[in-house]
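Step one of this worksheet: look at the structure below.
All protein chains but one are shown in place.
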Amino acid sequence: MLRMQDISKIYRTDLIETHALRALSLEVRDGEFVAVSGPSGSGKTTFLNIAGLLETFDSGTYELDGRDVSRLSDDARSRIRNEKIGFIFQSFNLIPDLDIFDNVDVPLRYRRMKSPERRKRIESSLELVGLAARMKHLPAQLSGGQQQRVAIARAIAGDPALILADEPTGNLDSLMARQIMDLLEKINAMGTTVILVTHDPELARRAERNIHIVDGVVLDAPAQTPASQRQTAAHAPRAAE
Amino acid sequence: MSLNLRPLLSALRRNPTGALLVTLQVSITLAVLVNAAWVVHQRIMRIEQPTGINTRDTFVLQISGSSNQFNAAAAESEDLAYLRGLPGIVSATVSDGVPLTGDGGNTGVWIEPGQQGQVTLTSELGMDQDGLKTLGVRLIAGRNFRADEIQPYVPGKQAPASEAIVTESLAHALFPHGNALGKTIYSSEPRTIIGISRDFMGPQLGQPTERTIIYPRLPGQGGYYDLLVRTQPGKRDALLRLARKHIAAAHRYGVVVDARTFAQNNRRRDSGNRNVAILLALVTALMLAVCCLGIFGLTTFNVGSRTRQIGTHRALGARRRDVVSRFLVENALILTAGAVLGSVLALLIGNWLTLHYAVPRLNMAYLAAGIVTLVAVGELAAWQPARRAARIAPSVATRTV
Partner (left out) sequence: MLGYYLRLAVKSLRRTPGLTALMVGAIACGIAACIVTLTVHHAMGRNPIWWKNNVLYAVTMDSWDPRRPYDPDRPTVAPSQLTYLDATYLYGSDIPQRKTLLAFVQGALAGAPGQSAPVWAMTRITTAGFFHMFDVPFEYGGPWSAAADQGPQPVIVLSHRENQRLYDGRNSVGRTILWNHLRFRIVGVLAHWDPRPRFYDLTGGGSGDFGGSARAFVPFRWGSMLHLFPIGSMSCWVAPGAPPLQTYRDLLASNCVWITMWVELPTAARRERFLDFVNAYWAQQHAAGRFQRPRNNHLWKVSQWLRLHRIVSNSSRLLLRIAFAFLAVCLINTVGILLAKFLRAAPLAGVRRALGARRGEIFAQHLVEVAVLALSGAILGLLLGIAGLAGVRALYAHSYSAYGKVAHFDLIGIAWALALAGVSTLLAGLYPAWRVGRTSPARYLKSQ
C-alpha cells in the first residue's frame, strides 16, 4: 500500500530548522491496521501529512499503491487524496455551514460524481456510522463523538484505499474513543488500510501492528495483538461483510 | 494605559495586505475629499457672488414679431404704456437683452478713436431711462438718460445715440486712474460716459460679467424686444400672469416668446455651479461613508476573528480599555499612514487641477481639516467594534469556538 524510503522533512523558519523526519522508512501492506505512537513532537503528524500527500518532503522516495508519488503536481496529489485517501482529524474539521449530508458530500463533489451515486454513498456511509437519521443536522448540533463519526463517514464515503487518522479520539472520552475504534476496525475489516496515530496505548494495542516514531525515525515494535485473528479479518473478501 | 507598539505592529504584519488596503482607501479618500471640498468652495464663492440686481420683484417678458408687418416700435411703446399704467408696478423698461441669461450682445470698447489700442470686452445693454430703476441698480456718479435721449426708431436713417452709462468695473477697466465720467469711448460709434452705475451682472455670462455698457435703446430695433418689469413686493407673480395674458393677446403679429421671473433666471444662471457643487459634495460624502464603513467592517471582522485571542488576553489580565485602545491605536497607525500617503496624493491632484482646470492652488487649511476629519471619523468607525471587543468575556478563552 505504502512504501517510504529515507523520507526526511525539514521545517524552515526564519530562526531555526526543525528536522521533523530524519530518513524515515516504512512499509505498510494492503489492508493493514497500523497504530503510530511516539512522544509529542516526534513527527507523527508530519509523517501522516506526508503519507496523505498533504505535505511535500525534502528527500527520500514514497510509493503509494505501487506508484511513485514523490514528484507529482499539486493537482495530481489532490486527485490522489480525493480518490485513495480518507482523513480523520483530532478536531473533526467538519465544515460548520454545511449539514451532515453536505459534509460527507464534499469529497464526492470533487470527484465529479453524479448525484444519485453520491446520495447512495452518503447514505450508506452515514448508515455505517449510525447517523443516517441526522442527515439534516448541522455539526454544531451534534456531540463530539457524533461529529467524529460524521468525519469518519466523510472519510470512507469516497471508498478510499487508505484511511489516515490523527489522534481521532484525542478530544473524546474513553467510551467514545472505543466506539470510534470499533468503527475503524470495521472499516479495516472491509479491506481498507488504516493508519492511526494515537497516544492511547489501549487503543494502540488493538491495532494489528504498532509503530513508534521517535525523533523523526521509526522504531519498529513487535505487534502486541494476536496477529492471526486480525490477519484473517483483514484478508477476508470485502463482499463477505 | 500603556502602549506597547511591538505587538500591534506584529498584528499588522500578520495581515499586511488588509492594513495596506485600508491605508490606500484612506489616502484616496483624503485626496479626493480635500480637493473636492476645495472645488466646492470655489463654486460656492461663484454662486454667492451678488448679482447687483433686484431679483426678488422683477420679471421679464420677451416679445418677438412673427412677420415683417410687425411694428415693434409701436408695439413696445403700447406695452410700456400698459405696464406703467398697471397698479402695483414700480417701474418698467424695454431692453434688447436680459441680464443673467446670456441673452444679449457683447462688444469691444476702445478709449481711442478709430478702434485703436487696447480693446475691452463688455456686455452691452440698450435700455431707456427707467432701466436702472427697474433692475434696482444705483447710479453712483453722473446722471441717468433723459427721456428725450430715447429717440424713436426710424428704419434706415437713425442718428446714433451718443450717451452711455458704464458699470463701475467697466469704468475702472477703461480708466484705471478714475475720472471716467465725461470721457468719450469708442465701440461701433463714439459715446460719452454720462453716468457710472454700481456693478451688476450683465446679459453675457462669460467672465467678467460685471462689465456692462448701457446705452439708450433705439425703440423697435430688430423686430423683437424684452420688457423688464419691477413690481411692488409680493405682487410679482400675479402681475407676471396678468401682463403675459394681456400682451399675448395685444399684438396681431407679435408673440410672447418667454415670460420668466428674474429669480428663475438667476437660479438658472448659477445652477451649473450649484449642481456641480452638489454632485461633488454628494460623491465625496459617499466616498467618506464607504471608507468609514470599510474601516468599521474590517475592525468588526478583526474583532470577530480574534475573539479567542482577546478573551485569552482578558483572562491574563488585560483591562477593557487596554483592549479598546489596542484596536484604536492599531487603526490610528493605519489612518496615519493613509493620511501621509493621502496628503502627497492630495497635493499632486491639487497641482494637476490648478494646471488643467484653472482651480486656484489648494489651501493648506483644507488639507489639515481633511486629515483631522478623516482621522476623527475613521477612529469613530473603529470605536464601536473596539468596544464590542472589550466586552468579550475572559471565559471565551476556555471554551472551544
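All chains are identified by letter, namely A and B, in their written order; residue positions are counted from 1 within each chain.
Note that a contact is a pair of C-beta atoms (placed from the backbone, for glycine too) under 8 Å apart; a residue touches a chain by one contact, two chains touch by 3 or more.
Here the structure is a predicted model, which means the values were calculated and not measured.
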item	value
Residue among B:Ile111, B:Ala248, B:Leu347 or B:Ala369 touching the omitted chain	B:Ala248
Which residue of A:Pro107, A:Gly191 or A:Gly216 touches the chain not shown here	A:Pro107
Contact with the hidden chain (one of A:Arg81, A:Arg121 or A:Arg209)	A:Arg81
Identified contact with the non-displayed chain, of B:Gln264, B:Gln309, B:Thr336 or B:Thr373	B:Gln264
On chain A, residues whose C-beta touches the chain left out of the figure	45, 49, 52, 54-55, 74-75, 78-79, 81-83, 85, 87, 89, 91, 93, 95-98, 106-107, 109-112, 154, 158, 166
Chain B, residues in touch with the chain not shown (by the definition above)	15, 17-18, 21-22, 24-25, 28-29, 31-32, 36, 39, 64-69, 101-103, 108, 113-115, 119, 121, 155-156, 158, 160, 186-189, 205, 218, 221-224, 248-249, 253, 255-257, 264, 267-269, 271-272, 275-276, 278-280, 283-284, 286-287, 290-291, 293-294, 297-298, 300-302, 304-305, 357
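By our rule, only the chains that are shown with their structure count from here on.
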item	value
Rounded Å distance, chain A centre to chain B centre (Cα mean)	74
